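Every protein chain but one is kept in place in this view of the complex.
Right after this comes chain A.
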Amino acid sequence: MSTVPIEPLLHHSPLRRTSLNGARTFLPSSLNLRCHFTSKKLHSIGRGIASGNSLGFLSSERRRSIAIRASSSDTAVVETTSQSDDVIFNENFPVQRIDKAEGKIYVRLKKVKENDWELSVGCSLPGKWILHWGVSYVGDTGSEWDQPPEDMRPPGSLAIKDYAIETPLEKLSEGDSFHEVTINLNLESSVAALNFVLKDEETGAWYQHKGRDFKVPLLDDVPDDGNLIGSKKGFGALGKLSNIVVKPDEPGADVQEKGKSSSGSTKEGKGLEEFYEEMPISKHVAGDNSVSVTARKCPETSKNIVSIETDLPGDVTVHWGVCKNGNKKWEIPAEPHPEETSLFKNKALRTRLQRKDDGNGLSGLFSLDEELEGLCFVLKLNENTWLNNRGEDFYVPFLTSAALPTPKTNQEVSDSGFTAEIITEIRNLAIDISSHKNQKTNVKEVQENILQEIEKLAAEAYSIFRSTTPAFTPESDLESEDEKPEIKISSGTGSGFEILCQGFNWESHKSGRWYQELQEKADELASLGFTVLWLPPPTESVSPEGYMPKDLYNLNSRYGTIDELKETVKRFHKVGIKVLGDAVLNHRCAHFKNSNGVWNLFGGRLNWDDRAVVADDPHFQGRGNKSSGDNFHAAPNIDHSQDFVRKDIKEWLCWMREEVGYDGWRLDFVRGFWGGYVKDYMDASKPYFAVGEYWDSLSYTYGEMDYNQDAHRQRIVDWINATSGAAGAFDVTTKGILHAALQKCEYWRLSDPKGKPPGVVGWWPSRAVTFIENHDTGSTQGHWRFPGGKEMQGYAYILTHPGTPAVFFDHIYSDYRSEIASLLSLRNRQKLHCRSEVNIVKSERDVYAAIIDEKVAMKIGPGHYEPPSGSQNWSVAVEGRDYKVWETS
């Protein structure tokens, strides 16, 4: 089983998006509630994602991400269904439900003693409340804020630029839901009024008073804009207010005045009056639930039985229709309909889900004719609340063939999303063009951006066409690309005879002198037959293992200093071993927080700001473009579409080549960004060898690994292809299939339907880096450990087969050492290389056997195999538990 985490589908949750929007649109002088509108629309209207115009930005990007995610899950559906018998669809959709919590805000002005007043602001709702405030001084006009005098700032306050202070509200007492903050007023200063808004850090929502800042006058003559609190004028004006931004039907933003509940005694000093006011407030709280859908074929009745289950609370109605004839129009199926079903405007059926017998959640069963192509539905929670599948209808396809018609709605969303996106991009380009003086560069930028977009689209089209065109033989075609001279200029793929050694494990940082320890092993590793060594990530890192880089130019790490690193590289060069640096380009840990307290500003030589961070990970509030790949959630993901980022990374890579002497790269988490950028980096840094870690999950059906992993290897090949073959990739597919084959004695898995190796190595051997373990899968982490005791079978496979094999450090220094050494020397002796011909002669339940380049024969598995006795004279080269390797003499 893979332990690769499947990312939550809903990490682009609308609510979090809201916080991003809110934070970004916030300008102190023009607070508004835009974010709430967004949230409301997104949730209650669902499908009709708020049109981009009023929101200004991000909406089109959001659409795109939906489309892409939807598409990838479609493929997953096809894959999972291909192997099962009667279950034709099974998927769990995460959904987010928004509840409204109501409470109150209060504002109290109290006199402690003479000339000593305090203002308290409290809130009864749970949350991470922040008072965002400033003051107006006597004589100020307009609505600008100023910093309050130092002595008014409560402890724990944070200055926001030069106009505001943020002070967190503290819980009054443990167990009390009230949060409160108290400000001591300095009446000696010339503060005329105090302005504030409340912010909920959890949601990023801002709460205002009648669409404006709350304003507490400390002097009588504070100009009244209708937002005063605690002054008679304010109340007098209430009836006439015309500038209430908040509409009553926008519950997320409700802060309306209820009334003054008490008024204190009049005091002479500055005409200040004690007061206490309460205002109702409501906030949206997200709840994560799921909807799981299973469809089964029921051969006896010729029906498809769809079961929908959910843990959503309250009444849930399924609003549904069926699809036929290849279009995704909703149609009403023939009777009978399930219980509690009503017809809605002749367009859809509504079925209420029933409480399950065990009382946990709701479920419903739908029995449908098997000729139907699919079931579309959305969920209705109440009159105004609908849930759908990330902006689209839920769709349950019944067809099991790979020729499943692509659901039309998806396409439509992606179409319009795309066009909108192009428009946005073009607009942005236009703005860029006109906003700069140097038009030449900018026109070029525009052109390059468009060219890049074209390339991306073409690559996408290519990969789909290729995977759907059966006549296409990836192997020959891809291999023929190898012959193209321009790829060879900086191939990043070495000579073809490389054997990699992963020179560290998850614990290597602990000694603090790993580079030195490794140096001492240089001769040994060279004599074993390794030609390439992969070193751990060298940069300063937040985590000791190095995968959370911070300052890329600081090469002092837990593995040693930069000088020790250079020395080590030199030492290995001396013994003829090339050295790969582990380059973590997907993400980078920030040095500083931004004004919202989010870590997304960088320091050191590459002092990027939040434009270098992708915009679609709400945790880091990046201002870059959306990510071109998957997000890694623990650190800000770098936006490689930014020219300055790419320029800096290229410079850095070149610097590492020069300064450290690295010969090439192992690229961490390349799923996180587009392979085309990797090509760019490889072109710039011209590595001798480069390999990317593109690790995602294989296809499983009910915990059983599917035989056909073409989709999995296709994703890896697509990535390699996006790099134009400038880098290879770890053959995760082969490792996964070896797991299943060895663990369960299912050696038949090791031949694909065409009689080729079933991993990446079967399609594009010269770009496949085969391995059985690394610091993540094994070592002390063990995220996806190779079946214990069967490692040598794995090595017997990868060290005799095409592809470039990589041996894990721990295995070299284990009992397997001598066996591995024999295999390494056989590979070198027989000059097997990454493009060697493999001829699979047996792939049965308990044995797999192959002959490579007609000079090496191997078998793994307990079953029997002997190479053919004929013209060739086979002699046993290496032998061990459940494996045997022969060579011709």
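Everything below uses one rule, namely that contacts are C-beta pairs under 8 Å (C-beta built on N, C-alpha and C of every residue); 3 or more make two chains touch, one makes a residue touch a chain; residues count from 1.
Throughout what follows, contacts and distances are computed from a predicted model.
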Inset, instruction - Select, from "Telomere length regulation protein TEL2 homolog", "Pyruvate dehydrogenase phosphatase regulatory subunit, mitochondrial", "Beta-amylase" or "Iron-sulfur cluster assembly protein", the UniProt-recorded name of the complex's unshown chain. - result: "Beta-amylase"
Inset, instruction - Using the touch definition up top, pick the residue from A:L158, A:A459 or A:V542 that touches the left-out chain. - result: A:A459
Inset, instruction - Write down which of A:Q447, A:S495 or A:S527 is the residue touching the left-out chain. - result: A:Q447
Legend entry - chain A, residues in touch with the chain not shown (by the definition above): 53, 56, 71, 325-327, 403, 405-406, 408, 411, 414-416, 418-419, 422-423, 426-427, 429-431, 433-435, 438-440, 443-444, 446-447, 450-451, 453-454, 457-462, 464-466, 468-469, 472, 477, 481, 484, 721, 724
